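Heads up, this is only part of the complex; the chains shown haven't been moved.
Order of writing sets the labels: A and B. Residues in every chain begin at 1.
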Amino acid sequence: MFRHTQRLQFEAKPDQPDPLYAKKLQELVGGAWGEMTVAMQYMFQGWNCRAPGKYKDMILDIGTEELGHVEMLATMIARLLEGAPSETTAGMVDNDPVLGAIVGGMDPQQAIVGGGGALPVDSDGTPWNGKYIVASGNLLADFRVNVAAESQGRLQTARLYRMTDDPGVKEMLKFNLARDTMHQLQWLSAIEQLQEDGLEGTIAPNALLDEENQQHNSTLWGLSDGTTADQGKWASGTAPDGQHEFSYLDQPDPLGDLASAPPPDPYLYATSETTAPNTEDRGIVGKVKDKLS
Amino acid sequence: MFRHTQRLQFEAKPDQPDPLYAKKLQELVGGAWGEMTVAMQYMFQGWNCRAPGKYKDMILDIGTEELGHVEMLATMIARLLEGAPSETTAGMVDNDPVLGAIVGGMDPQQAIVGGGGALPVDSDGTPWNGKYIVASGNLLADFRVNVAAESQGRLQTARLYRMTDDPGVKEMLKFNLARDTMHQLQWLSAIEQLQEDGLEGTIAPNALLDEENQQHNSTLWGLSDGTTADQGKWASGTAPDGQHEFSYLDQPDPLGDLASAPPPDPYLYATSETTAPNTEDRGIVGKVKDKLS
């Protein structure tokens, strides 16, 4: 269960409105790597966690914090939109190119739909959706997604930090940058903890390692014609798990036969030489049952 | 530019059809963490790469390989669907519960739309989309996404491996598992290489580290009431970058003021005590220009 305080985790006060920036900042609210993503991702991971208590406790600490970040950003956007022009006619733009430029670059939905508030969309107006998140139950796989999310998130925040010179906005973004730094460190640390606790190894999942194809689990297939791919650590020497030896295959041959699709079911009307007119008599169900038995 | 050979990278021959499994296998084709995702992600990353040659060369090697994996899986799915029942009536199901079960669990679009072939969708029929991938230009951020993608991908492949006992399917999946192992190792190795080459550090991006809020870049905010979150490596001691010291704040107070939205523009008709009837006379454009000047 959740509780809410109406105070923000950190201050979100711009020095002045900036409707162009209000559109850009939507990326951090409803973008694939924005705060709605990390909030919902960590909550679903926490609810689905089956590992010892400290993992679940920590995941839910952060998920709860991230929801407060959505709130901070939504508040900032509403404030950046204060006084944003809801009017714009050809004549008005003609008389005032500055206004025209602003109007042209605004997100019209923030006015028409949101009434001057933030929306659950990104900076191009694409709505946030549930496929942005994952909660797999495997903490190594999930923590790696989390490290990635905090990295993309901090990168986007850093880019946005450079796109404004409003002191109030920058103050809030300095906090966001710091939290993204912390969370990168924290998920990296949590991966170390998983390994120290013997719960996970280097490969996710820690299973089927003996059963998988041993010939093909450490070779880099050279299928593009760049000439330097074999000069990285990934093409020779010992792999990060300390067990595999990397090698490089330059333009290797395929291992399989010709790709082909099986003869079509005549009732699906795929084009084929074998779909002669009288095939409609064939009993499909019988054929299936034969196949399956 | 690309070239294609009609031979598959690895064999994709099931011992017998299995339409239920053909539906599940769609997750590896068009799921958020399937092969279309890694193929398109690595290609866009390669095309957008501005780092020294070996990185770009390597990224494009793998992107090109992954496209061949989509092909292997699509071929496997078509073969698993051979003879799949395109007919199903109430009477037929009544007489043959096994057939009914199969029919009930199939993906009807594989027949109706795909004519017995694979679709660019996941195991629930949701279409693949471009938001599943990211190519940010920052290789540390991107390689971390890649490690995550190969981890989720191998996890899903391992789960699917346990859902079949068809020797031909298992043989192919052993190859997929191996490649996912290799690719996890490789992206981990590439992250080490970036750091050895002095191109990136521990935090992505390697910028604004001095400018961000120094008070809040190493503290875990305890906002859920689990009692053990502070018992992990993430709550005390030195962080993975060797520079920050973690600390834990138990139920800290918010730092910001009350959240509030600014007074509304009267022409947007938000509900407010200040939207008195005669406010329609106010000049919005003037107000905006005042604000912006």
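FYI, a residue touches a chain if its C-beta (ideal position, glycine included) is under 8 Å from a C-beta of that chain, and two chains touch if they have at least 3 such contacts.
This structure is a prediction, so every number in the text was calculated from the model and none was measured.
The complex is a homo-oligomer: 2 chains are shown here, and the full assembly described by the structure file contains 6 identical copies.
Definition applied: only the chains that are shown with their structure count from here on.
Overlaying the C-alpha trace of chain A on that of chain B calls for a turn of 180°, given as a multiple of 5. Inter-chain centre distance (chain A to chain B, centres taken as mean C-alpha positions): 6 Å.
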